[in-house]
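To start, I am sharing the structure in question, which I have written as structure tokens.
Shown here is a partial selection of chains from the complex, left in place.
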Amino acid sequence: MPTRHSTRADAPDQRPAHQASPAASLDHALPQRYRQVRRQSEALIAPLSAEDCQLQSMPDASPAKWHLAHLTWFFETFILEKFEPAFKAFDPAFRVLFNSYYTGIGDRYPRPKRGLISRPSLTEVLRYRQQVDERMLQLLEQIPEDHPERMQLNALTELGLQHEQQHQELLLTDVKHALSFSPLSPGYARRWPLARTHPEPQRWVGFETGLLHHGYDAVQDGPFAFDNETPRHPVYVAGFELASRLVTNGELLAFIDDGGYQRPELWLSMGWDWVQAGSHALPLYWQRGETPNNAFRNFTLQGLVDVDPHTPACHLSYFEADAFARWAKARLPTEHEWELAARSAAATQAGGNFVERGVYHPLPLNETADGAAHQLFGDVWEWTQSNYNPYPGYRPWEGLVGEYNGKFMCNQFVLRGGSCATPQSHLRASYRNFFPPDAQWQFSGLRLARGA
Amino acid sequence: MPTRHSTRADAPDQRPAHQASPAASLDHALPQRYRQVRRQSEALIAPLSAEDCQLQSMPDASPAKWHLAHLTWFFETFILEKFEPAFKAFDPAFRVLFNSYYTGIGDRYPRPKRGLISRPSLTEVLRYRQQVDERMLQLLEQIPEDHPERMQLNALTELGLQHEQQHQELLLTDVKHALSFSPLSPGYARRWPLARTHPEPQRWVGFETGLLHHGYDAVQDGPFAFDNETPRHPVYVAGFELASRLVTNGELLAFIDDGGYQRPELWLSMGWDWVQAGSHALPLYWQRGETPNNAFRNFTLQGLVDVDPHTPACHLSYFEADAFARWAKARLPTEHEWELAARSAAATQAGGNFVERGVYHPLPLNETADGAAHQLFGDVWEWTQSNYNPYPGYRPWEGLVGEYNGKFMCNQFVLRGGSCATPQSHLRASYRNFFPPDAQWQFSGLRLARGA
């Protein structure tokens, strides 16, 4: 998934090769979908001031204003410039300022300094969005469906919208990271209603040995996929068991109480170096409370709250997820195992805690007792033990977009299932998100596996 | 001068010891002076947006908004809290947020992260200023002149205003540094009118050997001084010659053309390390132009302009100033030599290019032919070869303010004379500014000396 590691996150001109382009079937709804996705980005900054939208709290994160401008730059540069007969840039300087990493497009502004772009102002960027939107909608309405370039226009537009949805999640996680530095612990949204939970105990769900067909399938997964989800290919998977739900804060507290952050034998060698170099003793955004009843506090997009034991653990690095699993005498699943479970009858995206719910935080699971695996979609991205590698027979898309995914297949791990900050329509069972093992600022948690 | 190096710059509660307190004589004019100085700070941000005021481009610099809030925090914490019978903080969280470095005052927010304080907003900070100003003015009007604490109130208020003036210069240099990262090279002010110059050739002005009385003198220098300007003490100064004016861009261009930045023999050993580590080949804010007629361009507070050969060279580190002097077969003056010249009949602050002129850049000198030294005050701070050391018999002020100056007397060099960003009423012949030898972002230049 289009994320945030080093230069990769933001930047795709991801033009699917013709034969792979599935977007043709979408065109009817495209202008409407365009409006909806673009508006959602603006809705996300409604609670923020111009100053909030300026913040960049680390090189891996970008200001909200930069996200808004860059997403618009994508449509302007890759679509308007190509399809508008009398194309004229909104502002030529934006070509450099809001390019994310394309050397093909020319110079770009250094990533760690994006927080220093005070000009254009947020107001100006919103004007930029409005103008580009008007021009995009005109294009989508004017070019006839049987025009020879229409298929490419649709494909690129769909890609731009997928790109926009990826950045919507990044925008939220970047804003959360930036606001966390404020001693005022400001909330982004109103506090969610945490009803009392009848917690689901962790059960083990069994899966049989078999030769799985793994990877993107248009029938099951819908009309769009990134190249890294292809090709579909056989994988031999030995029988295993998967936990019925995500690991919770309560379980993480037991790990902490048991000295989890102080015991080198629980950690990968590189993970232990990370613990010591960063003095990590708690998950990201946790702090110690001031009373015994209030032992730990948690900075969320709703402000500072008590740590709830039944809520899925979140903002864990791969190192933490792996150490927790070892402590629990279990392991992380592979991405094959996860995908097998996610395609099972009981699992479904419907009703998952995605960004549309407006909660912006994972939610506790009420008891289900149905013997199935739950919370596979939404809530938190689930770390897998699978490295982010090419599938056998992987071919990057042709053209510039070929750099979108393949270049990052090194020292990263795959996460699956989407989170409370992911748009539901952006996710599918074959979707592969990926981050380096020390990344914590995404909504990342884990589910245990064992056997095999 | 209270500046910006590491933690020092911002932070003084600088309460002059009683016997040293000269502020008593100022009280009549104090409310008026208070209004004038405080308004000047706000006038300085008039050309800036809220987003501009949020920028922090390096750990040594602070956002303009932070300056505005911190200066107000100074009056609230050191004066209102002490003198108001029913003191109530504007917002208790500000005590931490806008403390610069006082461990005595309690926790403080980490300096390199000041750019991450989006809340309070600029609007809120301006409200904070307004409320504190009203309360300060009430105090200044209500406490009678013969009240036993009145003298201390006056002294602290004067100190707060001196502190505010120091930060006004920092605010401008910090804003310049931040805006310089914009590929748009935005101007802060309108372009200054650069009239044609009949340039003053550099002449040598001679001074005789003698036993100078050096340091602050209330009669010559006015009612206020920092502790580092005291005590007045005898210094034996051998005869020397001082250049009649500042080194110009044209002279610096000759140094560059002569390979100045590539010749290790011209540099201090540490300076050469600095050149190589930072790949320094031009002064800060210079870039190569695109045509031969336009060989070098210079980012200024007026935007990007051609380098003018008659304008004083500016934004030089000590290393650069020292290397230039060696190349010119001369040397930097000592601070004693500078002070001797500055106290001579011909030199005067009047008419200097200080911040009040609104030019925010040094100006070329028209020919004078009077045999005197010019440009001693205003335009650019002049590096001296003197280390920032205590004067013989130096005693820091008592109390917390004792930490204000003495703690920084290590690995810094003295600069003299004020700049185009210094308030004129803040400067005097005994004033000692100081920065580490690699600092460039102040308006710092040089004047040559020889002999002795």
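Just so it is clear, A and B label the chains in written order, and each chain counts residues from 1 on its own.
By definition in this document, a contact is a pair of C-beta atoms (placed from the backbone, for glycine too) under 8 Å apart; a residue touches a chain by one contact, two chains touch by 3 or more.
Values in this document were obtained by computation on a predicted structure and should not be read as measured data.
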| query | Wait, 2 copies are placed, so what's the full copy count for the complex? | reply | 4
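The rule is short, and it goes like this: only the chains that are shown with their structure count from here on.
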| query | Per the centroid of Cα atoms for each chain, what is the distance between subunit A and subunit B, given in Å? | reply | 47
| query | Tell me, which parts of subunit A touch subunit B in their complex? | reply | 49-52, 54-55, 57, 93, 96-97, 109, 113, 115-119, 121-122, 178-179, 181-184, 186
